[in-house]
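Note that this complex is displayed minus one protein chain, with the remaining chains in position.
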Amino acid sequence: MSVSDDGEDIVSVEDLSVTYRSVYGPIKALGGINLKVKRGESVSIVGESGSGKSTLGLATVHLLPQNASYTGGRLMLDGKDVATMHGRELMAMRGNTAFMIFQDPLNTLNPVSRIDAQMLEAVRSRAKHDNTSFNQEEALKEAVQKLEDVRMPDPASIIRRYPHQLSGGQIQRVVIAMGLLMRPKLMIADEPTSALDVTVQAQVLKLLRELQREYNMSIIFITHDINVAYGISDRIVVMYAGEVVESGPSDKMTKNAQHPYAQALIKSVPTTTKKQGRLTAISGSPPNMLNPPSGCRFHPRCPYVMNVCTTTSPKETIKDGDAVRCWLYG
Amino acid sequence: MVSNFGFFVTRRAINALITVVLLLALVFALLHILIPSPEAMARIIVGNPRASPGITASIIKANNLDAPLYVQFFNYLWNTIHGNFGVDTQLHIPEVDVLKEYLPITLELVVVGQIIGVLIGLYTGAIAAANRNRAPDYGMKALYLTTWSAPIFLVAFIFQLILAYWLNLLPASGVVDPILYAPHYVTGMPLVDALIAGDWVYFWSALQHLLLPAFTIAVIGFGLVTRIERSSMIDALDRDYVKLAYMKGLSKRKVVWGTAFRNALIPIITLVALLFATSVGGSVIVEVVYHYHGMGFFTVNAAFNYDYTAILAFTIIIGISVIAANFVADLLYAIADPRVRLT
Partner (left out) sequence: MAISNPFRRKPIRATEVAVETQTEPAKTHEVKRGFAFYVEYIAKDKPALLGTVIIGAFLVFALIEGALQEAAALLHQSPYNANLGTILLSSNPIALRFSEQLLPPSFKNFPDLLLGSNFQGQSLLSSILYATPHDAVASLLVVGSAIFIGMFVGTSAGYLGGWTDEVMMRLTDAFLALPAIVLAITISVLIGGGFTSLLVALTVIWWPTYARFFRAQALTIRNKGYVEASKLSGSGWLKILVRHIIPNSVDPIIAYATLDMGTVILTYATLAFLGIGVTSGYPEWGYLSSSGLQFFPQQWWYSVIPGVVIAVVVVAFTLAGDRLQDLIGGRITY
């Protein structure tokens, strides 16, 4: 296994492409993605549905759907190339290196087994990979401890329930606790809060932020809500139509976004401080990925569109500390 | 939890009882729509289409055939509940005794056949799902589309021909070697009674005779299980909980069989009850081809003798068995899927 040059990065993506086979022909869900996540860093990936942000998350842990495949570039996770992993390597990577939380709380736990069984499974798997012995009672204690860590009230009773007896917020906490049991270096969260109530959402986000510091994990937080991204991460990556259009520190991005799409995303966020009564919606509809627009993929919806945008794809340039792909700055 | 489950069981039991009463009403209605006149009914009861008016009149009187329909229905209901299915018009013994003799044999055949069929279906379905849209998937589909389209007697002939007559592996017909003495009647099922009596020779012979008919029933039924298992397995494999299981670092085998399969099993339980009716229907043909003297064999004979009490008794018993199977399936469903119990 080749070790990445930069040992600082837990995730290092270079020019990654992922393609879906479909009945209508190949769909390039990700094209030429570059992304680095440092150890202990929290990065948000923001984009609308279909921008490829979830595909990027699944690609990181080698859980792409059957009809999708890595078609170019490299994805290094903790110094190892994910695309070429198989069998035991995959099993060791999942859980130990990275853990992923999914979107739909109704679907995310096995409906036919109890919480304790599902959590113990995680401990047992970790023990197997670490070649340590597994003790049922200690494991159970540890599971309860982790549930306490995720601020779950009355963990001893929760752990004996079935998933359908828990609320959405409780389920996401259980899943996070399960992740903590695995002690991963990287936690990927694919819109874990979008199905929850706003108050619960805020609690879960706060929890993730705290746990990240406590356990010194890296977090990749996938969301469509730039507001949430700002709250949880050090850095924001904005994706559009399978490409990264802008990335930079959270503060800078939200205050001074460069790319017209990122600007539009921020304008569409309702805030109490906004004096104007109108929210700005992004005009037009997301691109058809079977036949994406030529040149810059955002040009059909861009208010600053120029001739060059329709023909040539912009290169990444650095503007005020943000990496941005737009002809306005190129 | 326990009280919830108790409540669930009670409610399902009541539902099943209502369906049984409706089944009786249905058979009764069918009987009276098809044979509206008491005289015709009387002729059928004596089993003689040319019975004289004197005889029919006495039969009508004896069986209350001229009473209002609702009175007749309640008499009928009352008799059935007390296990009084009338006297067989051919054998002149109570129908219950005939049922006691033949029903267990058929039940044993159907249950064994069904178990084999479900196992084949689960295995082929899981394989098809794990190899979706590849050669094994298409192969399984070709297999089950053919078997569920083939007439049962054809499947029976082919098995009998190849395995019994050409390869001499198994006996071609009968329930058990006729020179053997039957063990003491306990359940009426040859295998079970032989086990209880510890009669291994009889058990071995009964098992050998059972295999071909049971496999025939399995072959005609497994396709439905394959099909449903395939789609529910594909559905389960797509769920986030399967991805989460992978994220726990579990092996593919553990995820597929431990997590996905367990969930994909749930719809199969309901299907098994549905399949039970099909298997019982199929057992009629299977019993005729293999001379397996169970209820199906007897029913066909009764049909030719216009043995109306026998036919009706068998129809009702089969209907009740199917409703009972549905009831058991409901309970199993509740045990397998914790979500059902609370609703």
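Chains here go by letter, A and B, matching the order in which they are written, and residues are numbered from 1 within each.
Criterion: contacts are C-beta pairs under 8 Å (C-beta built on N, C-alpha and C of every residue); 3 or more make two chains touch, one makes a residue touch a chain.
Since we're looking at a predicted model, the values are computed, not measured.
Engineer: Hey, which of B:78, B:157, B:185 or B:200 is the one touching the hidden chain?
Structural biologist: B:157
Engineer: Which one touches the absent chain: B:72, B:205, B:263 or B:299?
Structural biologist: The single option touching the absent chain is B:299.
Engineer: Which candidate, B:9, B:26, B:77 or B:332, sits in contact with the chain we can't see?
Structural biologist: The one listed residue touching the chain not shown is B:26.
Engineer: What chain B residues would touch the chain not displayed?
Structural biologist: So the residues of chain B touching the unseen chain are 18-19, 22-23, 25-27, 30-31, 34-35, 44, 129-130, 132-133, 145-146, 148-154, 157-158, 160-161, 165, 172, 231, 234, 237-238, 242-243, 246, 252, 255-256, 260, 277-278, 280-282, 284-285, 288-289, 299-300, 303-304, 306, 308, 311-312, 314-315, 318-319, 322-323, 326.
Criterion: only the chains that are shown with their structure count from here on.
Engineer: Quick check: in the complex, which residue numbers of chain A touch chain B?
Structural biologist: 61, 63, 66, 91-96, 98-100, 102-104, 107-113, 121-122, 125-126, 128-129, 162, 164-165, 175, 178-179, 182
Engineer: Quick one: which bits of chain B touch chain A in the complex? Just the residue numbers, please.
Structural biologist: That would be residues 132, 239-241, 243-251, 259, 262-263, 266, 336-339, 342 of chain B.
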